[in-house]
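Since the structure comes first, as structure tokens, the remarks are kept for the end.
A protein chain is absent from this complex, but the other protein chains hold their places.
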Amino acid sequence: MTTEEMLNRLRATRAWMSIFRRGPARTNRTRSLAIFGNVFLHLLPVKVREQSLRVRATYYLGTISFFMFVVLTLTGIFLMFYYHPAAPQAYLDMKDLRFVVSNGVFLRNMHRVAAHIMVIAVFWHMFHVFYRGGYRPPHEFNWAIGVVLLLLTLLLSYTGYLLPWDQLAFWAITVGTNILSSAPFVGPQLRYLLLGGNLVGENALLRFYVLHCVILPLLAALLIAVHFWRIRKDGGLTVGESNERDK
Amino acid sequence: MSETNNKFEAGIKSNALKAPQRVVFITPKTSAQVKERSDRQLMSYPHLMLRELIAFEVLTILLVVVALVWDAPLEQLANPLLTPNPAKAPWYFLGLQELLHYFPPLVAGIVIPGFVVVALVVIPYFNVNIKGEPVWAADRSRRFLSFIASVGLLLVFLGLYRAWTVLVPTVAIAGLTIVSFFQLKRPHRLITFLQTRPLSWWVMTWFIAVALTLTVVGTFFRGPGWSWVWPWR
Amino acid sequence: MSDVLATTIAGRPEESGRGEIGRRDFFNAIAAGAFGIAGLGALVVTYRYLLPNALFEPSMNFRAGTPDLYPLDSVTYMPDQQVYIVRTADGFYAVSAVCTHLGCNTQWKPEANLIACPCHGSKFKSDGTKVEGPAPRSLPHFAITLTPDGELLVDKLETIKPGQALRV
Amino acid sequence: MKRRDLILFLIIPSIAILSSCQHKPAAAPANPLLNAYDVEQSSTDPQRLIPLNYQQAQGKRVFNNNCVWCHADSTPAGPSNRSNLTPTPPLFTDGETFNSLSDDLMRNTITLGGSAMGKSAIMPPWGQTLTPDEIRAVLAYARAVAQPPYKASARPASQ
Partner (left out) sequence: MTAKKMGEISTRLRAIFALVSVAFVAVLAVSPVRDFFQSWKRYEKNYVSYAQTRPDTKRLLADFHPGIDQIWLPEMRVLDRCTTCHQGISQTSLSDASVPQPFRAHPAIPHDVKKWGCVVCHRGQGPATEISEAHETTLAWEQPLLPIRFIQASCGVCHRADLPQTPKLNRGRELLSQLNCSGCHHLQDIERPAMLGPDLSNVGNKLTRQWIYKWLKEPHTVVDSSGNTVVDGYETVEEPRMPQFRLTDPEIKALSAYLTTLKGQPIEPAKFDQGVVASLQKSPDLADQGEVRFRQMFCTTCHSLAVTQGDETKLIGGNIGPELTKVGSKINPDWLVAWLRDPQSYLPHALMPRYRWSDQDLYKVTQYINTRLTDPELLSNVPPLEEPAQEEIRLGQRLFLEKGCASCHVIQGVSPQKDFGPDLAILGSKNVSQLEFGNSSIPRNIISYIQAKITDPLSVNPAARMPQYRLTPTDLDAITTALLGMTGSPANSSLARLIVPRAQGAFHPAGAFGELSDRYKCAACHRFNGDGGNLAPELSFEGSRAQRQWIMDFLKNPQTLRPTLIFRMPQFNLTDQDASVIADYLGMVTQSAAVKLSAVDQKQFTPQMAEMGKQLYEVKYQCNACHTIGSAGGYVGPNLSNAGNWLNAAWIEEWLKNPQALVPGTIEPRRSLTEQEVQALTAYVLTLKQKAPGSAGTTAGGAQ
């Protein structure tokens, strides 16, 4: 097999070794090392219970939420290439994405669909975990992080809503921020702060843009990392237990 | 096998009563003997990785298909002088907006959602019913009375505000709860299932039912002036 | 991701039968191939996406008014367009005002009868010919024509050889 | 289970590919009257409306301003001058007279007047009153309303 030989030869090079520092993961030890040795994968446990891999156990809802986040980040970065956070221009950019940018409308659709799916998945994930009793000790802090992540998801989606600067966006944000300003004492001030003024205008667009593209994603990424790390540290997913009790 | 999973370490300062770490439940029906878990352990790499990769692909396929057939909405350029009727928030806030239709902004916009968020965060820190005992398991009549009383109060409150879209799912869930109270001679599987549910399950189900109803109503059944419209008309 | 692929390709259990192995390799190859195509395709699509299809830049041709606006033997700088309109006895020509060295805007010095670049001291004659300085080439000439209604039209997309003057 | 998966995997991409060929609604059949810039009643059949394009409509305007007095039987201000003239000028819809004349001849007659083309001098020259575009437009209008209908010769009209 020439491809295999080529791959093996590639793996034997010094450059390859310097990056991956190990051979092919053919034994359980090297497989463990593949998890340990990777800055991203080491958030995961080395071993997982077979039960927790079953689709019916989790419906992969957490995974779906996370992947939606990844897809949203990627498509979002691409969309940013053609987006100006300025009042009429933002809307014209939407039109250009639609009409002249190659695959622009597809990326925007992906971003939009993924945003909706992420909100649904995160909610469903939370309900599912609740019914599974996943909030019980020792997972209580991870549950709290999850609740915060839910709020972040909503905020991410909500701040993204304004960016196309169309009627839908404008009035959804107007209505939404007016709900916020009904809070006692701090409400109007909070709205003023969020919008950067009294009206949904250029300032609001810029603030929502920064929140949507920088602050909230960074925060979410951080908390997602903690969330994953915590699953491992709290002893894996809470699956199989209610089944066990039913037996 | 499960040496890492359910390991219970009693630290020097740990107090099992204050912060219980579950080891195992001993109920009258089960013995205290520790059984080995039936589940096997698999290497995350490649089992988890591959499955997640497949999940990612399937999800992306679905996403792409939807993105190909459904275009993200784009309406007219924002015009502060022209309010669409009805002006709606994003769909996940339409439940809130529906609440705002009934209750004063302070209640619907802040108190209720704030209460929900706080409740969700603090759930695990109240060690109520840690065993997940069915709601009617003990103290049946007293619990039933207090249940009827609190639901009744809630319904009166909702009725006063004419919050029908909250009231209906509340009545439905309360009805199911009451059904599960009575012991039937030949209980249906569903009834049996309901009878074994703990209080937390019922509260959550009620919350989901209300939230879902509100969101669906707000999204599809509300027209100009937040009046009731049929989506197919 | 490549790690996983590598494993699925390389991870061959010895004790399994040959047919099983063959099938596994087949599936592994398909999956790896698919991912390879997807990756390459993504690169191409990304490249196409990042390539703008419509530009919002000022038009590359402009009207410079009627010829009688320019006196004989004059060099007129069009500040919005970075072009000199030069009128000599031969006729009109349009010289780029952008230095061929590093793209600075040159200036017309009537006292020295030279076009000078303020950045690195390149100097050109009024017809764009390089006199001195680090500039590698003379200033290019742009195509200049007369519109039907009698205005000069300069097309900055089209450079022409020096020496072709528009006679009016 | 396996077969079901297989079918699923085949269906999804085919749906995706089909979706790319989204049905584009066919353009509604163009009603010439609805898409016309203006319409003109046929001189022989009042029920029939002749659609006019932009140029022909501009021609109609010029005609009704300048030509109608001698080349039609009624004018915006009442009866026309046509019956008063010898030789009687042809009606503008008179296809039998005009259809055989080339565009160039027609245009020259309008521009330079009847005497320049060896015809009656009562046709004044309009070259200094109307622009070449207007003269072309008048001709286009006359061609559009001619009875019997004017058929352009195979040679494309020179501009």
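Order of writing sets the labels: A, B, C and D. Residues in every chain begin at 1.
Assume contacts are C-beta pairs under 8 Å (C-beta built on N, C-alpha and C of every residue); 3 or more make two chains touch, one makes a residue touch a chain.
Because the structure is predicted, anything quoted here is derived from the model rather than measured.
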| item | value |
| --- | --- |
| Interface partners of the hidden chain - shown chains only, full complex considered | A, B, C, D |
| Which of A:Val100, A:Leu193, A:Val210 or A:Ala225 contacts the chain that the document leaves out | A:Val100 |
| Chain not shown, touching residues in chain B | 40-43, 45-47, 50-51, 53-54, 57-58, 60-61, 64-65, 67-68, 73-76, 82, 84 |
| For chain A, the residues touching the chain missing from this view | 27-28, 31, 47, 88, 92, 95-96, 98-100, 102-103, 106, 166 |
| Residues in chain D touching the chain absent from view | 2, 5-6, 9, 12-13, 16-17, 19-20, 24-25, 27, 34-38, 53-55, 58, 61, 65-66, 69-70, 75, 77-81, 84-85, 113, 115, 120-122, 124-126, 128-129, 133, 136, 152, 156-157, 159 |
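Here is the rule we go by: only the chains that are shown with their structure count from here on.
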| item | value |
| --- | --- |
| Distance between the centres, which are taken as Cα means, of chain D and chain A, whole angstrom | 63 |
| Centre-to-centre distance between chain D and chain C (centres being mean Cα positions), rounded to whole Å | 46 |
| Residues of chain A engaged with two or more neighbouring chains | 25, 31, 34 |
| Interface hub residues of chain B, defined as touching at least two other chains | 45-46, 49, 64, 68 |
| Chain A residues within the chain C interface of the complex | 3-4, 7, 20, 24-26, 31, 34, 38, 78, 81, 96, 100-104, 107 |
| Touching residues (chain side chain B, partner chain A) in the complex | 4-7, 19-22, 25, 37, 39-49, 51-52, 55-56, 59-60, 63-64, 66-68, 70-80, 82-84, 87-93, 96-97, 100, 105-106, 108-110, 117, 120-121, 123-125, 127, 130, 132, 200-201, 204, 208 |
| Chain C residues touching chain A - in the complex, by the definition given at the top | 3, 6-7, 9-11, 29, 45-46, 48-54 |
